[in-house]
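The structure under discussion appears below in the form of structure tokens.
A single protein chain has been removed from this complex, and every other one stays in its place.
Moving on, here comes chain A:
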Amino acid sequence: MRDNRILLKKLLLIACLMFGFAWALIPMYRVICEVTGINRVVKADAAPAAGSSIAPGVPVKLVFDANVQAGLPWQVKPLVRSMMARTGEFVRVDYEITNASNRRVVGQAIPRYLPAAAGPYVHKLDCFCFKEQAFAPGETRRFPVVFVVSRELPAELSELTLAYTVFDVPGKVAS
């Protein structure tokens, strides 16, 4: 009988500990993910090592483009087709977007980089693609894009293209 009671108490203790373990899993997952970095979807930029000299900017050719999927009411065009810039410098380019339909629409622009490997080196500070844009019927608006091409851009990427595709956001009517 005493043996039974001792075992009963031990097993009850295990059950209680496992109940606590369920709650402990919340901070445990957080710590494990932070330490191992296995769940880091968004990576923070590494700070440059102290004292390292900043590499001088190198010239890079930028090409701007835009597409619209067939059947959608948008007209999208960059005001300049291409330009020369230096890495590490601010670049500003303007896009003109027209809603060619006679209804109110909401659009979302998605950027693309060519070659795709150049994507991580383009740091945007401002872009109309950051949020959905509402348009009145027939409205035309100009949007700036401001970005810096990183100084770490590999030398073999001397030319890169920034292209936008604008989509309708279904079910949204601009107010």
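Following the convention adopted for this analysis, contacts are C-beta pairs under 8 Å (C-beta built on N, C-alpha and C of every residue); 3 or more make two chains touch, one makes a residue touch a chain; residues count from 1.
Convention: contacts and distances are computed from a predicted model.
Missing from the rendering is one chain, named in UniProt as "Cytochrome c oxidase subunit 1" (options: "Acetolactate synthase", "Dihydroorotate dehydrogenase", "ABC transporter permease" or "Cytochrome c oxidase subunit 1"). In the full complex, chain A makes contact with the omitted chain through residues 1, 3-4, 7-8, 11-12, 14-16, 18-23, 25-26, 29, 38-39, 41.
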